[in-house]
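Below is one structure; the comments refer to it alone.
As you look at this complex, bear in mind that one protein chain is not there, while each of the others sits in place.
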Amino acid sequence: MRKDSFLWFSLLSSFVVLLFVTVPLLRMLTAPSFSALYETICDPQVYRSIWLSLYTGISAAAICFVFGTPLAYLLARSEFRGKKIVEAIVDLPIVIPHPVVGIALLGMVGKNFWLGRMMHELGLRIVGSPAGIIMVMTFVGLPFYLQAAKEGFASVSPRLEYVSRSLGASMFSTVINVTFPLAWRSILSGIIMCCARAISEFGAVVIIAYHPMIAPVLMFERFQSFGLRYSQPVAVWLIIVCLLLFISLRMVGGSPRKPGVGSRV
Amino acid sequence: MRKDSFLWFSLLSSFVVLLFVTVPLLRMLTAPSFSALYETICDPQVYRSIWLSLYTGISAAAICFVFGTPLAYLLARSEFRGKKIVEAIVDLPIVIPHPVVGIALLGMVGKNFWLGRMMHELGLRIVGSPAGIIMVMTFVGLPFYLQAAKEGFASVSPRLEYVSRSLGASMFSTVINVTFPLAWRSILSGIIMCCARAISEFGAVVIIAYHPMIAPVLMFERFQSFGLRYSQPVAVWLIIVCLLLFISLRMVGGSPRKPGVGSRV
Amino acid sequence: MSLRIENLAVDLGQFKLNDINLTLETGDFFALMGPTGAGKSVLLEALVGLVPQTVGEIYVDGRKITNLPPEERGIGIVYQDYALFPHLSVLDNIRYGLKFHPQVESGDAVDDLVSLLGLGHLLYRYPATLSGGEQQRVALARALVVKPAILLLDEPLSALDPNFRQELRVHLKNLHAASGATFLMVTHDFSEALSLAQHATIMADGALEQVGTIEDIFRRPTTAVVADFVGMKNLFEVEFLETTAQGGGVEFRVGKAVQMGSGYVAIRPEDLILSDGPLISSLQNSFNGRVSAIRSHGFFYEIDLAVKTLTFTAVITNHAFFDLEPALDKNCYLSFKASAVHQF
Partner (left out) sequence: MSLRIENLAVDLGQFKLNDINLTLETGDFFALMGPTGAGKSVLLEALVGLVPQTVGEIYVDGRKITNLPPEERGIGIVYQDYALFPHLSVLDNIRYGLKFHPQVESGDAVDDLVSLLGLGHLLYRYPATLSGGEQQRVALARALVVKPAILLLDEPLSALDPNFRQELRVHLKNLHAASGATFLMVTHDFSEALSLAQHATIMADGALEQVGTIEDIFRRPTTAVVADFVGMKNLFEVEFLETTAQGGGVEFRVGKAVQMGSGYVAIRPEDLILSDGPLISSLQNSFNGRVSAIRSHGFFYEIDLAVKTLTFTAVITNHAFFDLEPALDKNCYLSFKASAVHQF
């Protein structure tokens, strides 16, 4: 084969793009010394913030899973007037500037809106509480879960559901016995993406709850107070913990029922 | 048709999800009075920040378009060892906590890394400059552009390219004359998503460049200094300007060549 | 178990069914045929309960099922692509429906079907590892194990390698006999219908054109659409007059016209006899024509002959072809019995 300048140009610019993404991350991961990493993880403020990030992020993903799954199913299966609008609405959290998300949610739970007053009377504190952090994270993580779950459901042939119903299974049994096991890998990917996106959020969370500090807020504070070198080890630890979480989720949830599922993916 | 409790449950929970996304946004958009909106837009700090957001966001999208398109094409067309890894790498910017993105990029352009020293010697200032903001925005917007462009290219049958080449067109002519016009709508969607995501970024930008202030940073500052009521009008203006930008992009770029393109979408 | 459809109408925008009336007796093997887009699949989906009907009623054994959800209709379906559950083993696929049919005594039904369909060695395999024919047998077993009153088969053999079709026809026939269920099969392949079904109907544009025995549909079509569909290529518009029919300058002897005035006649291509000279015989129709086209189809040839303004199509074997040596524009004689002329 002779040299193809088009191919070379493509490969070169692809290489530049990949370097642009990987070099800063690798550089950051390798920058802190082992002793700096060790000291950092012994700091109670650090591990409390990482734990808070994990726990709120997982909660947000769980909420998206419970409330988002039916919507994802409807979007995958049915055609209706205004479907495009609904799809655009659920994508909004991606494109709304992050502080705007925080400001908007704060406006909703503030005391000059009925919802905020109701929550206040019930003793449910949102501002400066894990509940508020979870709310923000659910908002920003939702589109990622919905997208993956929708694709998962769409990849299951409706004929399998029809057959199941003609064999006597109700719609609910059919979803539990057929649709869900077959869409499970996509749903799990959605949960992981949603959780990752939730843990990565900073701009919206910082408006609702500077304290208690999630890991990104702590990093920001350390960066502002002590500079780059003191924020890097926290970042490294957060990334390591998240990676471990996602890998174990994949391993535990990879094949929910039978080995046969794997063979069709 | 009889009542289907499964369907009702699905509709109800979908409705809850949609309300959760729309209510805070609508509430925020309708909260400021017209006079507050008018005063805000007359403030030079506000319109300068919005202009900076737009200009850096569009620049980031343009960079993604130029450098990302060849990679998107390769990912859509070729199978190679390690493709899954490349796809995972280009998705990383979505899941990396935003301050970590800022910290990582700062580490790369800092003076104790050769790239940073090189830039410094060339007089290219990254920290606290629009160039730095564009770099951060490119980083976070890239996956959104790549995803859409990849899908666009994948939807063009390779046979059309084969036919074009058998008719005498080089690979480059084929991409320009056949692939690109047919994938254009997806590419445009990718540019818009990338631009929107870039403008929405706060946590990473604030690390690299608190000044000059992009709109989200200004909102954050107003929120911290003056409270919710003073940050809302800025948010409303930013959203209005972005909407106008995206709608006009769609209208101008909707059908790049011939009316026939529309008929296959 | 019998199936009765009364005045059924469905409107899906693109596809419509109008005023479908159909009765299947218990144990019937019924073929639903028609060109692509006629609405055959829509009718199946309406029977299963996946498509809402506008008007009309459906009865199974006299029980009205029109407004029941799919799971309460007792109608099974086997799709063209078999739609096996990919995450379940063959055995779990077959057993799937039993969970929802506690009244069916499960053990025997599964064992009987497994041995009848020769699936014993496949029970712990997954669908992705099966051949098309094996998948089809699993799909049949899965549908029949819950003892449906009616089993719908959507082009059951079309996705199979032609070499295996014959074998699976035999399986289908045995199954039908053993299960006692009523089978309704959609097909576009006439030979499939001929070899399997007892009764049939031809559907076109969302309406049933003719319902009857297979023999009736093939030999005695009552409408021009059916005649065209079952391969009566020589279909001409004529004026009937006592024992003759006239059209395009040709006078057909038809024995006895069943109607007066304008109508159609049709003659099967294989009922036409070609010869070099005029035949001295009892054949009442004999015309001189000119060969206008010759098409080879492997086992046989199709010859088009122009007689006055009409074009007749005859089918002859390769043998006859080499004897007759027809060539374009050569003159040829064309004969057929009066009884071979079908009138509409």
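General remarks:
Going by the order they are written in, the chains are A, B and C; count residues from 1 in each one.
The rule is short, and it goes like this: a residue touches a chain if its C-beta (ideal position, glycine included) is under 8 Å from a C-beta of that chain, and two chains touch if they have at least 3 such contacts.
Quick caveat, the model's predicted, so the values are computed rather than measured.
Considering C:97, C:269 or C:289, the position touching the chain not shown turns out to be C:269 (whole complex). When the missing chain is restored to the complex, the residue among B:23, B:131, B:169 or B:249 that touches it is B:169. Here the missing chain is touched by one residue of B:33, B:157, B:224 or B:248, and it is B:157. By the touch definition given at the top, chain B reaches the unshown chain through residues 157, 159-160, 162-171, 173, 177-178, 181-182, 257-258, 260-261, 263-264.
Operating definition for what follows: only the chains that are shown with their structure count from here on.
Taking the definition of touch as given, a chain qualifies here only if it contacts chain B and chain C alike; those chains are A. Sorting all chain pairs by how many C-beta pairs they have in contact places A-B at the top.
The geometric centre of chain B is 56 Å away from that of chain C, both derived from CA atoms.
Centre-to-centre separation between chain A and chain C, using Cα means, comes to 54 Å.
Between the CA-based centres of chain A and chain B the separation comes to 18 Å, rounded to the whole angstrom.
The multi-chain contact residues of chain A, meaning those touching 2 or more other chains, are 170-171. Residue positions of chain C with contacts to 2 or more other chains are 69.
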